[in-house]
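Every protein chain but one is kept in place in this view of the complex.
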Amino acid sequence: MSFNTFGKIFRFTTWGESHGPAIGCVIDGCPPNIKVKEQDIQIELDKRKPGQSKFTTQRKEDDKVQILSGIFEGKTTGTPISLIIYNKDMRSRDYETIKNKFRPGHADFTYFKKYGIRDYKGGGRSSARETAARVAAGAIAKKVLENKIGKKFKVIGAVTQLGILGCDLKKWDDGTIRKNAFFCPDKSIVKLWEKYLLDIRKSGSSCGAIIEIRARGVPVGLGAPIYSKLDMDIASAMMSINAVKGVNIGSGMSSAQYTGEQNSDEIFQKGKKLRFNSNNAGGILGGISSGQDIVVSFAVKPTSSILKTRKTIDKFGKNTTISVKGRHDPCVGIRAVPIGEAMLSCVILDHYLMNKAQCG
Amino acid sequence: MSFNTFGKIFRFTTWGESHGPAIGCVIDGCPPNIKVKEQDIQIELDKRKPGQSKFTTQRKEDDKVQILSGIFEGKTTGTPISLIIYNKDMRSRDYETIKNKFRPGHADFTYFKKYGIRDYKGGGRSSARETAARVAAGAIAKKVLENKIGKKFKVIGAVTQLGILGCDLKKWDDGTIRKNAFFCPDKSIVKLWEKYLLDIRKSGSSCGAIIEIRARGVPVGLGAPIYSKLDMDIASAMMSINAVKGVNIGSGMSSAQYTGEQNSDEIFQKGKKLRFNSNNAGGILGGISSGQDIVVSFAVKPTSSILKTRKTIDKFGKNTTISVKGRHDPCVGIRAVPIGEAMLSCVILDHYLMNKAQCG
Amino acid sequence: MSFNTFGKIFRFTTWGESHGPAIGCVIDGCPPNIKVKEQDIQIELDKRKPGQSKFTTQRKEDDKVQILSGIFEGKTTGTPISLIIYNKDMRSRDYETIKNKFRPGHADFTYFKKYGIRDYKGGGRSSARETAARVAAGAIAKKVLENKIGKKFKVIGAVTQLGILGCDLKKWDDGTIRKNAFFCPDKSIVKLWEKYLLDIRKSGSSCGAIIEIRARGVPVGLGAPIYSKLDMDIASAMMSINAVKGVNIGSGMSSAQYTGEQNSDEIFQKGKKLRFNSNNAGGILGGISSGQDIVVSFAVKPTSSILKTRKTIDKFGKNTTISVKGRHDPCVGIRAVPIGEAMLSCVILDHYLMNKAQCG
Partner (left out) sequence: MSFNTFGKIFRFTTWGESHGPAIGCVIDGCPPNIKVKEQDIQIELDKRKPGQSKFTTQRKEDDKVQILSGIFEGKTTGTPISLIIYNKDMRSRDYETIKNKFRPGHADFTYFKKYGIRDYKGGGRSSARETAARVAAGAIAKKVLENKIGKKFKVIGAVTQLGILGCDLKKWDDGTIRKNAFFCPDKSIVKLWEKYLLDIRKSGSSCGAIIEIRARGVPVGLGAPIYSKLDMDIASAMMSINAVKGVNIGSGMSSAQYTGEQNSDEIFQKGKKLRFNSNNAGGILGGISSGQDIVVSFAVKPTSSILKTRKTIDKFGKNTTISVKGRHDPCVGIRAVPIGEAMLSCVILDHYLMNKAQCG
């Protein structure tokens, strides 16, 4: 049982509140002798960092990570890796006016009911700021996987739907993803998304998004049935990301509409290579990786902190209204891309180690 | 780490293969002094049992459960409850012809690659027969929850989409669900579904389905952020069910298309009662139950065992084709209803106990 | 969290009561492709079986084990191995007279206070009968270790002190151990022990014992500091055995009396072999195996069920006395030898797999 720990062998525990002195994580179970430097982690953190475009919150955080333990002379030692990121640009006064109100769609109400405490500053522990810590953990997972599996291993994510606007998945281009403010993989749609999101922001509203993460070069055999299936852990990982409400593996919810012959991926041998003629399974059969790309997508609901006035109650049970000012992303889904990449990397590494334990 | 165990405090471990002598489960962490009799478990097992209509497999299994431990004079003792169900109607000869072939869409290929073993008889451990064991565990979870929370607690599931045919959720009627072969909640659509599925079956094909499970009367405060969120564990639980490829909480994947004001559920006080004006959150905010109904839906892919001829390879790497005879459900999604109910009951009980531990 | 499960990767869950229909266990995380047959398990069970000499309880149990799952064509498949042993020679009437009394030194009082239930028949779940299930699990662990490490791996235990009578550890002889009713490793003391224990039994009393278990051929590097140290898990494993009150690793409690130079084992290289000039560490340094023999000893308290009359209370809080008839071992420590061997085998295998996961 571990409330704030994720993983089974490669495990990370995050800590910290939005407006506390710092956030961080402790990574345990990391294999030894892997080269890791702060810069490897910083690269990933920089993708998630707030204040990078007009489409994300204007909170300014360097998100500079420090390694406090577990690395000796540039290499992991197999002991816990402690990472810390100090908080800087906190404006708790933004939250004074909503101190006693529950923001609809947020965890304010449920945290208060559960713990009997209202840490109103920036959402406290429920803030998405926590996700910086896991992006850091994911950066290390990636380094380990590259070391163990080789450079063919790659995890890459993109936003594939922004509010009501989709994109053409056939035009997915890795290079495009890092070159626009939306992690959009389809160059042809970027302009339209830009206009759409500016309108949303101007109107004081927000929108949801769908994110797709792909992992290439994953070995066959990862995943431990029945209750440690690879897709269970991936679904759980994605659902742990703030505001995620749905997760698909491969054809996902759409598979309900298919017939057996439309859905099951035929197998054939081409020379010495085994191939599938489609990937509706999203790279997972019976909870175990098949060697195809792992494909997972998830929906992030629209930012609940909006300017528009909403009905709510305060902590004394009185009806009131709320309009959330402060600095918020019009679409939190965008910054979920590096988080999803990090989580998928951690799950794959975890199962890689588990598989080595039992079947290696 | 627990490959075949589900849960954190209320934990069950299942064992057994489709064509072995028996299947079963061991439930640990059950509170003491709860009245449980075999009949309570049998009722739930009978919902899932094969051979009940022309729309499910014709394998005949009594699925009679025996309690081997953990109950003393009609009450749980707090020690492990061991349940066993003997297998009876196994026809392993049905599987002789596909002994060396990998059925597309099945776990044959991945199990073989992972474990180096091909238990070809009825799919071995990967068979959905395992789910009987968890339905039994879920029956006990329900009894405990009814004892702890009271009769207002209820978990009920239904098939809300059969292949390409949906139903009208506004017509959801609990009473209807148990009165048709599909667990369909909308009486007006049953005839159409019946015709549709008969056609599918005659053509030697299969179809997918969407199942929705609702839990009513769940107390506020269940779920342990950040990495033991209630929705994480629900997503994981549903994804553990054979053939499930997507999971939604509340508005799920659809939430991507909404704006903030469409999606976030407003809160208000009506007399002494707190209310929400919608339930897009599916009863979960920040990973913690809000007191609203928990609403989860999931997609079950079409049965992969179909008569239609499909390309595949054998275990020696040679290209071949396969047509799966034997006795298979044209839509495995139907029998997923009691399984989903069982899994949701187990997750809720588990979090109920967890919450009592930390915050009780 | 797992009340009735032991282990981290190689995990077993036991279930069953002394006077229920059966006891058993489910083993999860076992590597695949290991040859295991019922007879391998039976050999170990027969060492622990009651009724084998006049020094153990006269309850007659065949202790015939059946494998219900997890083995296909003679080999482990990597899926759960379910084992069952039916109870036969239960005489619950022996317990009718003490139905409402708490036997001093037993778990009667604490179980009743904790669970609010009094399963008085043979001690219910707290009976040492449960240990048959773990001996079965240990038998499989041994097979896996022999397969992975080779025949140089051996676990062997002995009784090294019977009540007030010790033995000469320098005379330890593996062959002797199986040739006397006490698992005594020193042939020269057996007669004396025999006379001593007969006297104890005749007087209606009982005595304690010290058991020592040695594991040879254990690779260097097993054990995961800081909180999964090999000696932590060994101490925990031994303390889980009924009636154990103390555990030593190597020189154990005696190490308190030593000076640094007496206690620390010097290291030297002899040809290509690394050697230690003593083994006060019991084969474990910093929680990690050093390649020396693992040496653990533990004390088993005297059987609490004795004929002699003792003061106690009944479950209504009234003072009374008790004299326990029925069939009891005059020294339960003797039958703890195969249990200790089993537990040590399980711990070593578990750490072998864990080490492979992180450092393999």
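A, B and C are the chain letters, set down in written order, and residue numbers restart from 1 in every chain.
In the analysis below, a contact is a pair of C-beta atoms (placed from the backbone, for glycine too) under 8 Å apart; a residue touches a chain by one contact, two chains touch by 3 or more.
Keep in mind that what you see is a predicted model, and the values were worked out from it rather than measured.
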Touch with the omitted chain, as defined above, among A:Gln52, A:Thr77, A:Ser203 or A:Thr320: A:Thr77
From C:Ala22, C:Met90, C:Ala141 or C:Ile200, residue that would touch the chain that is not displayed: C:Ile200
Candidates C:Ile98, C:Ala158 or C:Ala299 - the one touching the absent chain: C:Ala299
Listed residues C:Gln161, C:Asn180 or C:Ser345, member touching the removed chain: C:Gln161
Positions on chain C contacted by the hidden chain, ascending: 1-6, 8-9, 14, 102, 104-107, 109-111, 113-116, 125-126, 130, 161, 163-164, 200, 205-210, 220-221, 223-229, 231-240, 242, 245-269, 274, 277, 280-282, 284-291, 299-306, 308, 310-313, 317-319, 333, 354-355, 358-359
Contact footprint on chain A, counting only the chain that is left out: 1-5, 8-9, 11, 13-17, 20-24, 26, 28-29, 32-33, 68-70, 72, 75, 77-82, 84, 114-117, 119, 124-125
Absent-chain interface as seen on chain B, which is shown: 1, 9, 29-32, 78-79, 225, 353-354, 356-360
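The definition used in the following text is that only the chains that are shown with their structure count from here on.
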Averaged-CA centre spacing for the pair chain B and chain A, given as whole angstrom: 26
Averaged-CA centre spacing for the pair chain C and chain A, given as whole angstrom: 46
Two or more partner chains touched - positions in chain B: 1-5, 8-9, 14, 114-116, 125
